[in-house]
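One protein chain omitted, others in place.
For clarity, chains are labelled A and B in written order, and residue numbers in each chain start from 1.
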Amino acid sequence: MEIVLALAIGVLTASGVWLILRPRTFQVIIGLSLLSYAVNLFILVMGRLSSNAAPILPIRAAGDPTQFADPLPQALVLTAIVISFATTALFLVVLLASRGLTGTDHVDGRESER
Amino acid sequence: MISTETFLIAVLALPFVGSCLAILFKANARNAEAYLAGVVALVALVLVLLTYPRVLDGGVLEYRAAWVPELGLELSLRMDGLAWLLAVLVTGIGFLVVLYARYYMSPSDPVPRFFSFLLAFAGAMLGIVLSGNLIQLVFFWELTSLFSFLLIGYWHQNAQARDGARMALIITAAGGLCLFAGVLILGHIVGSYDLDRILASGATIRAHSLYLPALILILLGALTKSAQFPFHFWLPHAMAAPTPVSAYLHSATLVKAGVFLLVRLWPALGGTNEWLWLVASAGLITFILGAFIAVFQQDLKGLLAYSTISHLGLITVLIGLDTPLGQVAAIFHIVNHATFKASLFMAAGIIDHEAGTRDIRRLSGLWRFMPITATLAMVAAAAMAGVPLMNGFLSKEMFFAETIEIHDNSIVDQMLPYIVTAASMFTVAYSLRFILDVFFGPDPERLPRRPAEPPFLMRLPAELLVLICVVVGMAPALTIGPPLATAVRAVLGPVVPPYSLAVWHGFTPEFLMSLVAIAGGATIYVLLRPYLRVYSGLPLLQHINGQRIFDRVLLVVSWRLARRLESLLGTRRLQPQLQILVCAALVAGLAPLYVRGIGPTVSPQTTFDLVFAVIWAVGIACALAAAYQAKFHRLAALMLVGAAGLVTCISFVWLSAPDLALTQLVVETVTTVLLLLGLRWLPKRIQESRPNGTGGRLIRWYRVRDFAIAVASGSCLAALAYAIMTHPPPERISGYFVENAYNKGGGTNIVNVILVDFRAFDTLGEITVLGIVALTVFALLRRFRPAAESIPVPGQQRVQDLFDDASETRQRGDTVKSTMAVPAVMMTALFPVIGIAALYLLLRGHDLPGGGFVAGVMMATAFILQYMARGTIWVEAHLRVLPVRWMGTGLVMAAGVGAAAWFFNRPFLTSSVRYLDVPWVGAVPFASAMLFDVGVFALVVGATVLMLIAIAHQSLRSTRTPRPVSSTVALDESPWAKVP
Partner (left out) sequence: MSSFADHLTIAPVVLPLFAAAIMLALGGDHRVLNATLNVGSTAALIAIAIVLLRAADAAPLGLSAVYRLGNWPLPFGIDLVLDRLAAIMLLLASVLGLAAVVFSLARWHRVGAYFHPLVQLLLMGINGAFLTGDLFNLFVFFEVLLAASYGLALHGSGSARVMAGMHYIVVNLVASLLFLIGVSLIYGVAGTLNMADLAARIPTIRSEDRALLEAGAGILGIAFLVKAGMWPLCFWLPDTYAAAPPPVAALFAILTKVGVYILLRLWPLLFGGQAGAAGYFGGEGLLVGGLATVAFGAIGILASQDLARLASYSVLVSSGTVLAAIGMERTGMTGGALFYLVSSTLGLAALFLLIELVERGREPGADMLAVTRELYGEEHELEDTTHIGLVLPITMGVLGLAFICCALVLAGLPPLSGFIGKFALLTAALNPQADTISVAAWCFIAVLILSGLSTLIAMTRSGINVFWASPDRTVPRVRAIETVPVVALILLCAVQTIEAGPMMRFMYATAESLHAPNQYVRSVLGSAGEAPKSQRVDQ
């Protein structure tokens, strides 16, 4: 399964990077969200893979670490998700504002001489 | 009785204190300023004089105070014979210049600045002279440059002053930096910056491999300061300064700092061929050049400036000749030149002041108008020319004598006497010109003012100085002898070669040279005179203009070149920056793998799952499609990204991370809503035709490059991920969480316990970020100007409005209402349901998937649904949400729960667990951490709602449809319409 996930991460990253290198603000924001998916998955797999081992204690007692998926990366991903959500919103507003102020959706605020 | 050592610190401190006081006076307080400055200078002079007995027989006065011991830097003042002589010069002439300036400066001049800078300069100069530590010397060295800059630019309303000041500063300060570097190297060689130790270890220095660089750097410092060729040209332009400044800084003291330093360091650096050649040749060229150019000057001060340059060259030659007697003569001439040149500048200033011009061609016959000044000038000029019975004569004799000596017996050395004699002729020539053209001949016509003698006190300084010239010239042994001896001894040590300060040595070769020089000078003057009367400027050298070259170079290097380099090495566009960033990360990530190899991998722990693979095939397809569509079909791209997000969600579930899946889901929803709201303000892109030809090819090339970068980074991250997944896991700290989540955290949902307890601090920060962003979004949208194309009402709505307007039974917006009727009801009904669900998620979060954040976002969506259903106006008229307050309260609550631990004297965020009996639910573990989660909930609700609504509100702003009165009221009291 690792191979599938690795591929997934790879493709998400690649398309995200491709998009943030584009000149249009909307492409950049889409690219950023794709990248954040990739990074979230990446963080998660840093705890190695394990299915059907949700880190929720079945009984009210101390758990055995080997029985559960690594909970720490999950916590990190949760934080990361929240933050990327916030920054996406911010960037959205900034790109709207720049579109309004400069009259173009080019990332430099003016059509490049390309 | 205070010890004499304390005199030193007093001498140094006085001028600076005086300077600070001087700046405080009123703009027209000319007398007060003069008194203050005069007293300061006089007291300093007296203090210096009082120390004479201590330095008399080679004694050294020292004052040391620790400053930065780690750097071997200390405040160390050191007064020996040489320093004493220079200190007397600085303070004495300083006093006279102050007196002179009192009358020179016009009553309407804002003198506080002037005198303040003047005093500060005096202090800095004393600092150079008294430094016992080379770094400290550099310190004051740069200060003198700074204050000379300020003084030259005193009359900054005219451009010459500004340019002169700038040039002087840049050249001398740059020289100072070189000196700094040189001194640092010296310190590296010797292992200390202490002057005594450096002077003591001359042999080591000269033997060291770094001797030459150090020497060159230090020379650069000294020669720039003393206006030696090829750095001489700043001095004439410094003449834009008020004459007192020229008399003080640019003849007597500042420019002497360079040669002083050379004499100072001669014991350590001198005695090598490099020294002889570098110093002597620079001095010789300057001597000749200065004297030659001076003859052709038409401005009195210009003439004096070039003559100063040439005399400094003479001194430099003496030092460069590298003999003990050379140093003697150098010191002697430093003093003499200071006296006669200062008085000459004062005279020139008087003439300028009284006659209103300094142009030699316009001046003549002033003798009859100002006999006393004329006499003074004549005597001083005679000293300058080296006429017998004047002090200038004595040092010049010594100079000639030195040049006759054999040094390295090269051609130049053999030619030396003839060269200097020839050059001295020009010295005589310009001295003659100064006197005869200005004071004799017919009465001047059309002078701006009718010249007359200046007030007595204005003449007095010049008189005193001239008196010194004469007295020293007549009875050198009695007057200058002893102090000169002490100064010389300070440089040469106890063994001083014999030299005599007699007026008459008999018909020696040097005397002969003097006579030849005088005679020759007279003839040159006679020959040139008619030509000079009409002619302005320089024969044959006129095209070489130091200033112009300097300006051009400075402009090209410091402006044009810099601009080009800036645009070459930098960019102001975003895409290159991101490319560089990604590539840098690639290199950083791949280099170690390349160097060390990725290491062996164990077999995958999980088995291949077809369903999962298929799901991801879809996800991948979506991602690629989104990447392809994002430019023109934004909505499609949005949907595709959403799909990719869903796939991520699913894989979270598969990877046994239910909390993540849940959170991802709600976040996905809200993000999509946000982007949809945003799309409204992003005018549609019209697909333009692909440019062909070079432009098209260029774009294709850019695409290929970006594609390569993208693929590379994708595969890099994939490789890293795969490598980690297939490497055996290390011993991880997370085990502790699994073991203690319940016992110590009181929850069974480990992830949630980590979030609200083990690592609650992260969560606190995370929600803060959310809050900040919400505030920023709101603040930005308050100033939002939507894109012009997007302002008109969207097409669909317009159609509906037309339809409504057409039928008289309906009024605007009815169509929307009717089409939205059913969903509206449903969504309204949903509100409590979602609310309950959110609450449930919040409460159970500690044990099962859920938690404050998910609950918060859910609650927010409930609000948004209301907005969708009933429209902004209705909602805000009916329920008032104050998101900012929610956020604030949430933050206070979360942080407050953490701070509560303080009252139990536990660290911040220490939680406590106990069980509560909730009806129907049973025993619920109640951890204070859950309160924290409630805080999180509140903030998330506030922040999300604020952001969503802030964007939603834009539609109200821009549509021109008249709003019902009630709604405007509602708006005005609704918080996001309020303008703080």
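Definition applied: a residue touches a chain if its C-beta (ideal position, glycine included) is under 8 Å from a C-beta of that chain, and two chains touch if they have at least 3 such contacts.
None of the values given here were measured: they were computed from a predicted structure.
Student: Given the contact rule set out at the top, which of the displayed chains would the hidden chain touch in the full complex?
Tutor: Across the whole assembly, the hidden chain touches A, B.
Student: Using the document's definition of touch, tell me which of B:Ile406, B:Val495, B:Val595 or B:Val611 contacts the absent chain.
Tutor: Reading the full complex, the residue touching the unseen chain is B:Val595.
Student: Just name the one of B:Asp163, B:Asp196, B:Asp609 or B:Asp814 that touches the chain not displayed here.
Tutor: B:Asp163
Student: Can you tell me which of B:Tyr35, B:Phe608 or B:Phe761 touches the chain that was removed from the display?
Tutor: Reading the full complex, the residue touching the unseen chain is B:Phe761.
Student: Of the listed residues B:Ile372, B:Leu389, B:Leu492 or B:Leu780, which contacts the missing chain in the full complex?
Tutor: Of all options in B:Ile372, B:Leu389, B:Leu492 or B:Leu780, contact with the hidden chain holds for B:Leu780.
Student: Contact with the hidden chain only, please: which subunit A residues?
Tutor: Touch with the absent chain occurs at residues 20, 25, 28, 32, 35-36, 39, 42-43, 45-48, 72-73, 76, 79-80, 83, 86-87, 90-91, 94-95, 97-98, 101-102, 107-109.
By our rule, only the chains that are shown with their structure count from here on.
Student: How far is the middle of subunit A from the middle of subunit B, if each middle is the mean of its Cα atoms, in Å?
Tutor: Inter-chain centre distance comes to 40 Å.
Student: Which residues of subunit B touch subunit A in the complex?
Tutor: 572-575, 578-579, 582, 604-609, 612-613, 616, 619-620, 623-624, 626-627, 630-631, 634, 637-638, 641, 644-645, 647-648, 651-652, 654-660, 663-664, 667, 670-671, 674-675, 678, 681-683, 685, 695, 698-699, 702, 706-707, 709-711, 713-715, 717-722, 724-726, 729, 732-735, 737-743, 748-751, 754-755, 759, 762-763, 766-767, 769-770, 772-774, 776-777, 780-781, 783-788, 847-849, 853, 925, 943, 947, 950-951
Student: Which residues of subunit A touch subunit B in their complex?
Tutor: 1-24, 26-27, 29-31, 33-34, 37-38, 40-42, 44-65, 67-75, 77-79, 81-83, 85-90, 92-97, 99-101, 103, 105, 107-108, 112, 114
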